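Sharing a structure, written as structure tokens. Questions coming.
Only one protein chain is missing from this complex, and each of the others stays in its spot.
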Amino acid sequence: MNQRTMKTLRAAAFAAAATLVSFGASAQNIKIAYIDPLSGGAATIGEHGLKHLQFLVDGINAKGGVIGGQKLEAVAYDNKGSPQESLVQVQKAIDAGVRFITQGNGSGAAIAISEFVAKYNERNPGKEILYFNYAAVDPALTNEKCSYWHFRWDANSDIKMAALTNFMKDRKEIKKVYIIGQDYSFGHAVRGAAVAMLKQKRPDVQIVGDELHPLLKITDFTPYITKIKASGADSVITGNWGNDMSLLLKAAADAGLQLNWYTYYAGGAGGPTAIKQTGLDHRVFQISEWHTNVPSPEMEAFADSFLKKYGGASGQGWWYLRLKNQMDMFAQALNQAKSADPLRVAAALRDMKYKNSLGAETFMRPTDHSLFQDMYISSFGSGGKYDEEKTGWGWKTIGVIKSQDTVIPTSCKMKTPA
Amino acid sequence: MLELVIFSTLNGLLYGMLLFLLASGLTLIFSMMGVLNFAHASFYMLGAYFGFQISRYVGYWPGLVFAPLLVGGVGALVERFGLRAVHKHGHVAELLFTFGLAFIVEEVVQMVWGKIPVDYRIPDALNFSAFTLFETTFPAFRMFMLLMSVATFLGLLILLTRTRVGLIIQAALTHPNIVGTLGHDVPLVFMLVFGVGCGLAALAGVIAGPALVTQPAMAASLGPILFVVVVVGGLGSLSGAFVASLLIGLIQTFAVALNISLADVMAPLGVTLTRESFGGDLWMATVAQVAPIIPYLLLVLVLIFRPHGLMGNRDT
Partner (left out) sequence: MTTIVRYAPWLGGAAALIALPHVFSSGASITMMSLMGFAIIFALSYNMLLGQTGMLSFGHAVYYGLGGFITAHALNVIGAGKLPVPLPVLPLVGGLAGLSFAILFGWVSTKRAGTAFAMISLGIGELVAACSLILRGFFGGEGGISTSRTATLQLFGLSFGPQIQVYYLIAAWCMACIAAMHAFTRTPMGRMCNAVRDNPERAEFVGYSTQMVRFIAFCTSGFFAGVAGGLAAIHYEIVTASVVGAGPSGFVLLMTYIGGVAFFIGPIIGAVLMTALQISLSDYTGAWQLYVGVMFVLMVMYAPGGFAGLLLMHRMLVATGTLARLLPSYALAAVPALALFAGVVLLIETSHHLLVKAAEGPKMHALWISYDANSPIAWAAIAALLAVGFLAFRRTWPIVSRAWGEATIEARRRLGQ
């Protein structure tokens, strides 16, 4: 073998090694795709959630990453709030090498994604992907539509309604209730559960209105407020989120409507500002897994650092403890499985017990892949250590339901892979 | 009940007058040039955004004056350099040009101001409640919106019927060629009318922006209703547009207030209809849920039975 051939061979070997190393280097990052609305009526929520994910991923990477040094990478896809567009984006993510997807805004999109992931995994063994649901609370996702590949970190709407109605049971001032919601699977679930549970726990309460409006399309809720006024209700139950919640509250403020609001998402973007406008001090209630005034040094410091980095002019701070739970548990599962293979990660996640940043015990139920955690009922008003959106008002805990008391049965019969 | 009726009437009138502000400009443009300006709602959106931007620097009131002027200027330029070039290719090409323009404006607005709604605030001078009736308040800003729309309508009416320019415009509406032979600069008149039409749309935007949400989707949500108003009222008839706008504004607002469904109507007659009966969804839908499609039903019916529209005198 002469000099020239040797040189060529060495160069080739070096090139091959460099390519292999670069391949390895790019394959080092474990990608997680964020598929949520980044335009349209829910864009503020989607964009803020993306900042949450980015902050969490940066935090995990700063602490040394996962599985001995591999870094996580968040990739964003805009599903425009549409179920069909979500599938297009999931396909794009898969084509880009992503194997973990997270989504939360809109149960319609969530159901579409969950069904697609199940079909894809069945048709492409060896290329499975996992779907982490951090906010879509339609009970169907962990009951009749459950799937081995779907994991949820937010208590489903039946659990939340059970907690809310337990709270409302003892409030004697509630006599006439008006239910208003968004016309899709989640809104239907809220309305159904509200009617059934109120009838069971407070049969004396009169339901004076039951309204469903188009999802994220209404810009002026004045006609609906007029109807609520006319019905003589003293309380409103609503699962509205996004623009639908903030605009509903804004219209109520404009009309000077004075009653109590029992909500799921009054704390979302624009909500606190609208509540302050109504002047309803501690008359708007919310059920959530956390709020900024829950005493916990670790979580308070965390929320504070997020607010400093991403708060901006609006002063929007940390919302999703559940997303933090999700990413922390994801990292723990990766480390436990010592691999980024979705099959092994799923096996590690499905029965994980985890102590969250509040120091409370949470657990994932393997039957339906739901996480159970403490739920807080809080009211929004004056006082409190931290305020929201620079209004000077903040959340105050009115009641806590421990995780084991939130457990309700499931009809899920998921097919576990071999 | 009376409260519901009074407030629904007020809100319906308000929405109707807003539609009229937009429809009047569109009718003028169509009558003169035969082109249905698909981008009219986009100029409405531009007006709201320009008003927002001006209000950020100097306040709401200067925006009320300057935003329509700016947008009117933009409209005149569009007519001079864009529409006129397309005119020789026919009406279809003009329609397509305005369609493409609507597309572009939406993209540019999204790029410059973002995809999420902007905080276009009601001016402090009007941020109180005008009056309280049966414990419900009616905001002063809505009163202002109503008054501005009525004032603009009256102004337009006076302009068209009592001034020389108005007479020339009216003449050019029906006989542009003759008006040209009389020595008037018809292309200039066209440009002015297009500019004024867009300015009116922008005025509607500045008025409606703080009350309704100012976001890139506002053009697409109002656009189709606008065409319904113009066609139902009769292409080429301002008074028809007025009647149609009020009609549709009132119908839509009242419809939302009604919770009756066909099933409810049939029940006293002894006919039970549920979601499971054949065509179930149709019987259970309340008038409130059907409200969004009523204008389109009206459009289709009018186009079949009375193609001139309610008060039109031109066949499209």
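Order of writing sets the labels: A and B. Residues in every chain begin at 1.
Here is the rule we use: contacts are C-beta pairs under 8 Å (C-beta built on N, C-alpha and C of every residue); 3 or more make two chains touch, one makes a residue touch a chain.
Bear in mind that the values here come from a model prediction, so they are computed numbers and not experimental data.
The residue touching the chain not shown here, chosen from B:I6, B:A140 or B:V290, is B:V290. Listed residues B:M111, B:L133 or B:L147: the one in touch with the omitted chain is B:M111. Considering the full assembly, B:I304 is the residue among B:L2, B:L269 or B:I304 that touches the omitted chain. The chain not shown here touches subunit A at positions 82-84, 87-88, 91-92, 94-95, 106-108, 111-112, 115-116, 119, 122-124, 183-185, 214-215. Although one chain is hidden here, its contacts on subunit B can still be listed: residues 36, 82, 85-86, 89, 91-93, 95-97, 99-101, 103-104, 107-108, 111-112, 114, 220, 224, 227-228, 231, 280-282, 285, 289-290, 292-293, 296-297, 299-300, 303-304, 307, 315-316.
Everything that follows uses one rule, which is that only the chains that are shown with their structure count from here on.
Of all the residues in subunit A, the ones that touch subunit B in their complex are 38-41, 43-44, 47, 183, 211-212, 214, 217, 219-220, 222-224, 226-227, 229-230, 243, 247, 254-257.
By the touch criterion stated above, subunit B contacts subunit A in their complex at residues 1, 3-4, 7-8, 11, 110, 115-117, 129, 132, 135-137, 139, 211-213, 217-218, 221, 253, 256-257, 259, 288-289, 292.
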